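A single protein chain has been omitted from the complex, and every remaining protein chain is retained in its original position.
So, subunit A:
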Amino acid sequence: MELAVVWSVLVAQTMLALAMAFALYRMARGPRAQDRILGLDTLYINAMLMLITFGIRTANTVYFETALIIAVIGFASSIALAKFLMRGEVIE
């Protein structure tokens, strides 16, 4: 693999990890519950991107499903949390 790709993937992954760390800060500190939930959602999105970069790094497609699942149904937990905040229960 070209050196440029190796380096750019490494940089991308570090940046993504940093982004996840910032998301964690919101999840842990809040201050409002909404901030925490959005933090988790951001964490999921970054995780999805992280998985794709990992696929690029290993030049392998088997890691794609995991990213796909986050993309398609990863929002379910965010929705559930949001609904819980808004209505006090998830399924009415």
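Here is the rule we use: a contact is a pair of C-beta atoms (placed from the backbone, for glycine too) under 8 Å apart; a residue touches a chain by one contact, two chains touch by 3 or more; residues count from 1.
The definition used in the following text is that contacts and distances are computed from a predicted model.
Think of the chain that is not pictured: of "Putative tricarboxylic transport membrane protein", "Probable K(+)/H(+) antiporter subunit A/B", "Sugar ABC transporter ATP-binding protein" or "ChrR family anti-sigma-E factor", UniProt labels it "Probable K(+)/H(+) antiporter subunit A/B". Touch with the hidden chain on the side of subunit A covers residues 10, 13-14, 16-18, 20-21, 23-24, 27-28, 30, 33, 36-37, 39-40, 43-44, 47, 50-51, 54, 62-63, 65-66, 68-70, 72-74, 76-77, 79-92.
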